[in-house]
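A single protein chain has been omitted from the complex, and every remaining protein chain is retained in its original position.
Going by the order they are written in, the chains are A and B; count residues from 1 in each one.
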Amino acid sequence: MTKFGEHWEASFREMVVEAGAKAIADAGIEGRELQAVYGGSMASGRLISQEHIGALIADQMGLAPIPSTRCEAACASGGVAFREGYLSIASGAYDVVAVGGVEKMTDVSAEDVAIALGGAGDQEWELFNGATFPAIYALMARRHMKEYGTTEEQMAACAVKNHANAMHNPYAQYHKAITIEDVMKSGYISEPLKLLDCSPITDGAAAVILCATEKAKKLYPEKAVEVLASSQASDTLALASRQSMTAMNATAVAAQQAFAQAKLAPKDIQLAEVHDCFTIAEIMAIEDLGFFKKGAGGKAAADGETALNAKISVNTSGGLKACGHPVGATGVKQVVEACWQLRGEAKGRQVDDAEHALTQNVGGSGATCVMHIFKRADRK
Amino acid sequence: MFKNVGIIGYGAVVPRMRIKLEEIARVWGKDGAKVSAGLNVREKAVAAFDEDSCTLAVEAARIAVRNHDAARIGALFAGSESKPYAVKPTASIVADAIGASPDLTAADLEFACKAGTVGMQACMAMVASGMVDYGLAIGSDTAQGRPADALEFSSGSGAAAFLIGKNPIVELIDTFSFTTDTPDFWRRQHAEFPQHAGRFTGEPAYFKHVLSAAKGLFEKTGTTAKDYDFAVFHQPNGKFPLRAGEMLGFEKEKIKQGLITPFIGNTYSAASMIGLASVLDVVKPGQKIFVVSYGSGAGSDALAFEAKKGIEAARQPEAVFDLIGRDKVYVDYAVYAKHRRKLKTL
Partner (left out) sequence: MRHALPLIWRKSLERYRLIGCSCENCGTDYFPPRKVCPKCRRKGKIAPKQMPTEGKVYSYSLVHAAPSGFEFEAPYHVAIVELANGVRLLTQIVDSDAAKVKIGAPVKMVFRKIFEDDCEGVIAYGYKFKAV
C-alpha cells in the first residue's frame, strides 16, 4: 500500500500503480499471472471527475486486456472489492486475482469532499435536509449515550488509542500521540462529536493478491494468510428508517455469518480492524461484533481493553482515525494490516500470537457491512 | 348582494426574532428613543434565514384552513411585495402545501401593502357568485428596507390568511375601494430595495386614499364610525392609523385591538390583515368591524364586517397578541443583517 496522507504530488493513477506493484512484488508473481482485477473506489466521479476506474487500473498497471471491475459500496468499496475477488476464486472462475482500493480526496475542496461522502447516505431524505455524515453518527452517539450512559470521554479513548497505535505504523497519516484532553478540547463538528472524534480526509491506495488456498499454501507456506470467512449485509440508507440507532444490524448479521463460516467465536479473534470513521462507530462495532456486550463498548474502550495486546487488539493500524481514511482504500488496508499482523511483520505494533484477525468495513452509516476473518499460515 | 359570504377561517403568523428600533438606531447613529416614539414602533419582527413570504404564507394558510377541507378551495391569492420569485407564483406552492391543489385557480397579487385585501375581495366575489366554494386570500411579507433608510426602522415580517366561504363566522357587509395613480413608494424591477417619496407618502397618498375609501363605504352602507365596534387601518407605523381613525371619528379604544405595527413593524401586505386577525381573536357575535387597507401606488380597500355566532369556536389557537408577546428572541443588528441577507455576499 501507499503511505496514507495528503499526497499533493501523487495522482489517483500513480497511487494505484504504487500499491499494485508493491502487492505483486510481495506475492513474488508476474503481473501476467493475474487473471482479473477488482478495484474499490467510492467517489472518483465527484473527487477527480473520473469514472471507469476498473479499466483505468488495468490500463495503468499494464494488465490490459484482463477483466477489471470497479466495486462501489461507499466507504465499504474496498472491502466489497476484496469480497468479489474472494468469491471469484471461490467459485473456481480464477486462480489468481488482484484486489485494490483507492481514493484521491485532496484534489477538491473539503466542502466538495463532504458532498461526495454524503452520497453514502440517503441524499433524498436525509442529506437534503442539512444532515452531514458527522451529524448522522452524532445522532447515533447521542442515542448510545442516552441508552447506555456512554460518555464523550469514552469515545475520545478510541481516538487516543488509535493515535497511539498509528505511532508504530509507517503507513499511517498521523504520527502524533493525543490525549483525552486533546480530544475533549477539539472543536465540535456535530455535537457530541468533535474534530478528533472524526477520521480525516486522506489520499491512499492499498492492494492485495488473492490466490486459491491450496495453491497459496504450496507457493507461500510461511506467508500465505487464509480467508476463513467472507460475509456482507445491507440495511436502509436512511438512518431514521433503522430499527435501532445504537447497533448496526448489517454488522450483526455479517458477524453471525462470518463466525459461523469460520467456526469461530469472538473470543478466538486476537485482532480486529474495525470501521472507526467516527469514534462512536468503533464502540458500536466492538459491541455488534460480539467482543463486548451491547452498551459495554464505551467502558471497554476507556478501560484499555481494546489497546494493543489487551483483551482484543482493535485497529492496530491506527484505524480510520489515525491511519487515515481514503474511503475506497480503507477496506483493503484493513486486509493488508491483518496480513502483516498474522505474518508477524507489524513491527512495533505486533499482536502477540496473532492467529485470527477480523476486518469489518462499513459503508455509509451502516447500510453496507462487509466482513472477513483471516487465519495465519500454519507455522512449522 | 354579499348575503351570507365572509370569513370562515383565519390565521396569522409572526416570525420569532425581533429587533428593537433602538438597536437599528444605534448602528446608524440616531436617537433610538426618539425614532421609536416618532413612529410609535418599539420593535419589529425579523424573518429567519430559512423563512420568506412563501413559508409565512403557508404557515398562516395552514392555520386558516385547519378546520376545513382544503380541497374545496377553488381560488387562492397570495398577496406580497417580497416574493421569493419575481416570476413564479407563491400561490401554487401554498396550494400544494395545504392540500388545495390541483383543482383550483391561483395567482400572486401585488399592490404594495394592500395585495392581501384585494385577494379577499376577489375571493368574496367568487364565492358570492357561486364560482368557487372556498377562496383563500393571503397577505404575506418579509418587508424590505434599505439599510439606514427610514423604512428600515419599520419594515417587519408576518402573514395572515383568510378563508372565504358561505355561512361565515364573520360576514361581509359591504366593500368599497378607491384607487388613483399616486407613486409614493415603488420598487423597480431588479432593484433590491424600494424607494419612497418621503413625506409625500402621508397626505396625498396614505390619508387621501384611506379616508376616501372609508368615507365611500360609510356612504354606501349608510353608516358612521359609531356603528362599528372595531376599526383596523393599514399601519405603516404606529401613528398613521390612529390619526386616520381620529379623522373618521373612531375612538382610540376601537383601534387598539387591531394596531399591531408597534410590536412587529409594518408587515406590508399582511399589516391590516394581521390587525383584522387580532380583532377576530376577541370580537363577539353581533359586533361590527371596519377595515381599510392601503397600498402605495395607490389605493385603499374598505371592508365592513359583522361577527356571527360561530366566531368563538373558530378563533385561531394562538391569538395575535400571544404571537407578538410570547417566545420571541431579540437579535442585534449583525444577526438581523445575516438573516435578512443584508450582507453583500449573501
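The definition used in the following text is that a contact is a pair of C-beta atoms (placed from the backbone, for glycine too) under 8 Å apart; a residue touches a chain by one contact, two chains touch by 3 or more.
Not measured: the values here are computed from a predicted model.
Peer 1: With the missing chain put back, one of B:Ala97, B:Ala197 or B:Ala319 would touch it. Which one?
Peer 2: B:Ala97
Peer 1: Of B:Arg16, B:Lys30, B:His68 or B:Arg187, which residue touches the hidden chain?
Peer 2: Here the residue in touch with the unshown chain is B:Arg16.
Peer 1: Which residue from A:Arg13, A:Arg142 or A:Lys299 sits in contact with the chain not drawn here?
Peer 2: Hidden-chain contact among the options goes to A:Arg142.
Peer 1: In the full complex, which residues of chain A touch the absent chain?
Peer 2: Residues 111, 114-115, 118, 124-132, 134-136, 138-143, 146, 187-193, 238-241, 245 of chain A touch the chain absent from view.
Peer 1: Which residues does chain B use to touch the chain missing from this display?
Peer 2: Residues touching the hidden chain, for chain B, are 16, 48-52, 54-55, 58-59, 62, 84-85, 93, 96-99, 338, 346.
The definition used in the following text is that only the chains that are shown with their structure count from here on.
Peer 1: Between chain A and chain B, what's the gap in Å when you average each chain's C-alpha atoms?
Peer 2: Once rounded, the distance between the two centres reads 59 Å.
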